[in-house]
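Provided herewith is a single structure, encoded as structure tokens, for subsequent inquiry.
Left out: one protein chain. Kept in place: all the others.
Up next, chain A:
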């Protein structure tokens, strides 16, 4: 219940409590027993072998919370990963979370922490600064990500060395407050459309821009795709933007949810054809909902770009904008309730709001909130029954 300020009346409160209680009862007891807080001892199975801790030359070379190996004689017993540390021979958690065991690795998975990047992730970022030969993006990580000019495809598409002129023209590609989508699939070097990019002065205007378009303004948010290339020596992220598969994202909303609600899957880009909407679930918790853009459109010529009157005829239709708002509100409600975000769930929630005749702005109200919780409880109960019945 973090982002939405809801005032529930008594019945709604009771219904919500009942739904949340049902959700809790559906979870197996073992899963809830795996939760730990800071300085809790993590039980480790030591029956396999007598555990002998072979210390490296000095005590202080072993850093806490790094992956350390506990070796016994000639066999690996178990090793501890992130979120754990060793105190007096026992494994102690340094984070609040759930203990995960994968084969012989024991680690603690946090819930509400910041994004933990991995090479190969699809993330959405926002440009905050233009530095010499690079852009700095904010991606909900402990440091800002860096997108080098050399990693971007030039407007004219030629593969060449970046000159000083290119550096001066960086502003024509991305400006501050642009939203960029970073993907981490094998790059194809295809050119990127070169459209005018105007920056918004503050974040709030991203949500309002769809309305702004109707006033024949020339503001538009252009999103670019980029790739997580690797990590810099100081731990900041290096990005690349060569793939055209995602193209530019235009005309949509950027939503920020806690990263743990977005699971890493094979497919992060979803084209919801029935709404004509693109949905991108960034692994860092930034979600983009926008009008569908056809990949591989021709590059607009320079003359076209300057014809603002042409743009005026090119507005997103009202129906699409309503769908975008509905999906965005569905995501807001689901993230406030703390449910994992999957495309099916988001679509289901949006359709439920349509079938219940809930107005788009009422989706963020108390009644729809409680209804979504109840629906999710029923859905999970049905899923569990099916699984049990299937066995």
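Worth a mention:
Rule of thumb we're sticking to: contacts are C-beta pairs under 8 Å (C-beta built on N, C-alpha and C of every residue); 3 or more make two chains touch, one makes a residue touch a chain; residues count from 1.
Definition applied: contacts and distances are computed from a predicted model.
Between the names "TRUB2 synthase", "NADH-ubiquinone oxidoreductase chain 5", "serine--tRNA ligase" or "Exosome component 4", the one given in UniProt for the chain missing from this structure view is "Exosome component 4". When the missing chain is restored to the complex, the residue among A:85, A:169 or A:271 that touches it is A:85.
Looking at A:239, A:261 or A:347, the residue that reaches the missing chain in the full complex is A:261. Counting over the whole complex, chain A has residues 2-3, 20, 23-24, 26-27, 31-32, 35-40, 63-65, 83, 85, 87, 92, 94-98, 110-114, 138, 142-144, 234-236, 260-261, 337-340, 376, 380 touching the chain that is not drawn.
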